[in-house]
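Omission of a single protein chain aside, the complex is shown with its protein chains in their original locations.
Chain nomenclature is as follows: A and B, assigned in order of appearance, with residue numbering initiated at 1 for each chain independently.
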Amino acid sequence: MNRPAIFSRSSLSRRHLLAGTAFGAAALAAPAILRAQPAPVKIGLLHPVTGFLAFSGQQCREGALLAIEAINAAGGIKSLGGAKLEPVLGDAQSKPEVGAAEVEKMNEAGVAAIVGAYASAISLATTQSAARYGIPHIVDVGVSDQIVQRGLTNTFRFCPGYGVIAKIAIDNLVALNDAAGKPARTVAIVHEESLFGTGTAQLLQKELPARGFEVVEVAKHANPTRDFTNVVLKLKALAPDIVIPANYYNEYVLLARTMRQQGVRPKAIYSVLGGAASSFKFVKEFPDDAAYIMDCNHWYDPRKAEALELRRKAEAKGLYYTYEVFLAHEAVRLLADALERAGSASRERIVEALATSSWDGHFMPYGPTRFVNGQNEGARPVNTQVLNGTIEVIFPAEFASARPVFPMPRA
Amino acid sequence: MRSLPAIGFFALAALPLPWLTSSGTVLNLATMVLLFATLGQAWNLLGGMAGQFSFGHAAFFGTGAYATAIAQIRFGLDAWSGFALAILAAVAMGALVGFASFRFRLRGSYFALVTLAFAEVARILANSLEITGAGVGLLLPLAPGLDRLQFADKAGYYWFALVLCTGGLVLASLVRESRLGARLAAVRENEEAARALGVDAFAVKMQAILLSAGLAGAVGAFYTQLFLYLDPHIAFGPQVSVEALLGPIVGGTASLWGPVLGAAVLQLLGEASRALTGGATGANLVAYGIVLVLIVRFFPDGIIGMGRARAADARGVTG
Partner (left out) sequence: MLEPSILAASLIHGLANGAVYALVALGLSLVYGVLHIINFAHGALLMAALYAVYFLVERVGLDPYAAIPILVPAAGVVGYLLHRYVVAKASRGREEAVLLVTLGVALVLENLALALFRSDTRTIETGWAFEMVAVGPALLPAAKLAAAAGALVAVLALWAVVRATDLGRAIRAVAKEREAARLVGIDVDHVFALAFAIGTATLGAAACLLLPTYYVSPQVGHGFVLIAFTIVVLGGMGSFWGAFWGGLLIGVVESLGGLFLGESLGQIGIFAIFIATLLLRPTGLFGRAV
């Protein structure tokens, strides 16, 4: 009876000893860790997550949060001793004045920078408010070029504006048409009535005639438009070779479906910033409507593993991998890179670091960042086409994953 | 001018806020309260005092907002002239809407719906016309300076809003204590009886809508100066009309201070519901909606009314 007792006692004491050492070590180490753990860097994520832009706003927020999660998991900002990023969430409620009010709150919450605000109208208000406090503001999506033309030194846009997008869209359209032996000559533009659709359509309308295309129809429509039959009937009568939609998701889907219902089949549906044309949701839910649709839009470089990894992560969270997700994600990483190089969470230092940024760690096809007046000069859109139930890149040639199918086959 | 001391006290008490707080959030919130208080005061001149329920104050707000933006961008005028033009343009819009609807004796929900329709027509036109920038909207260049009515710091805008709100209060109290106020009250309570007593109901209602539209136009112009960007939805969207009437009804339509109190309560409610519900998407607006219903349930005459007795009292003053 003794032996087991002694044995057990000794084993107990042994365990105690071990536990004691571990505890002791932890106790000794704890203050050191506490001391080494630097204050987190607060990042304002400001998006319209309620109201009529809620879908896009939520997608942006999720993308940005995924980036923060990944950066923190990888050890935070190294030059700040592994400081973690701490998101400060804001809801612009799809209204510019609420967005501006959120900036005030973020300023007082002590954010080092703001990433937002999806819509151009809201971004104009938030960048202006943030400028008052010198808060660096990365615009994640807003495509209006006015955002970066107001002389605000705190404002940076990573993605292209509609000026560049319209230009490249036309260049690629010409290349596409030339390569196929110029089968297309007439174009109809169908665009939504707000800033991005109207602005894009105006640029296209001005530029296309100079490049040998005749614009036979420009149809502007409201959001929401309940029925597209009229537009489609006109398209049927005019029979343009190419239809260019520039609108939001819901209207895009209705338009594409109505075209199919009415048997309108142009040589190409070539969207510029098409709300659904390069959306996995559209391709999955309406594969027949989506087939062969081309889009000139924000798109990642499919050669980059991180881009595909993010798609997997987003889909694991039940999200569609839309442009909002990866643009907001990369906007946060751009900021993290600036923090890394600034070695400081001070707003001026971050602005400086962004202005002189030459970051090439991203997965967008932009090359190293180079900001001129806040606009990333290398930013450009990509042309995609829905082929065999998935979205393939058809331009630029250096990372195209498929050859364009143009004109699209008669069903 | 029985209300003048109270208004003076209000303005003086509100004056030093920018020196008392360094918080941009507080100052911004206060500015927005003053903005919506003035818009509510404008609505109340017509909706509360004259009993003509408008659902379309966006028509006046938006006209003012666009007028000053167009004056500055298209015609190179300074912001002060733009501001004056904004008020004139909004008054003209008020004359159009008022003449059409009062001439044909529209009342109650019919009047409400016709104003809503006018605002929608304005929105659709702004979306298509060249001069309003169509869907692209209008962006004023960012250039602080007194001649451009742009301020480098929040305090400037706060005082600007305070001047506007005080002006609205003075206007409303002048109307209340004038013969016009008495006639408006008579028309509100019983238009037939008022007519029988020799009140020209059409003229009285026209005066109310002109004043109301002018003040709403001034608020619209202020919005333009503050945010520098307009599009048809921001200026003429139905949400503007709703915000214009929400404050006075919540605060109390019978009182001079109802719109101010209503605007303050609603803005604070918006803030509180956001703070309490945290980041959950939409939860803040669910809470806002519930509290709105509860306010209507428990303060039938607006918060300032608190009970029929005081509301009747206030009516007695104006009537």
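Just so it is clear, a residue touches a chain if its C-beta (ideal position, glycine included) is under 8 Å from a C-beta of that chain, and two chains touch if they have at least 3 such contacts.
Just so it is clear, the structure is predicted and the values come from calculations on it, not from any experiment.
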Across A:Ala73, A:Ala210, A:Ala237 or A:Val372, the one contacting the chain not displayed is A:Ala237
Write down which of B:Gly8, B:Gly145 or B:Gly289 is the residue touching the left-out chain. B:Gly289
Which residues does chain B use to touch the chain missing from this display? 53, 100-101, 103-104, 106, 108-110, 112-114, 116-118, 120-121, 124-125, 127-128, 135, 238, 242, 245-246, 249-250, 253, 280-286, 288-290, 292-297, 300
Where chain A meets the left-out chain, the residues are 50-52, 54-55, 57-58, 193, 219-222, 224-231, 233-234, 236-238, 249-250, 253-254, 257, 260-263, 281, 285-286, 320
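Everything that follows uses one rule, which is that only the chains that are shown with their structure count from here on.
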Chain A to chain B, mean C-alpha position gap in Å, rounds to 38
Can you name the residues of chain A that touch chain B in the complex? 49-50, 54, 58, 89, 91, 93, 95-97, 100-101, 104-105, 107-108, 121, 124-125, 128, 132-133, 144, 146, 150-152, 192-195, 197-199, 202, 220, 222
Could you pull out which chain B residues touch chain A in their complex? 23-25, 27-29, 32, 127-128, 134-137, 139, 141-142, 152-154, 223, 226-229, 231-234, 239, 274, 279, 281-282, 284-285
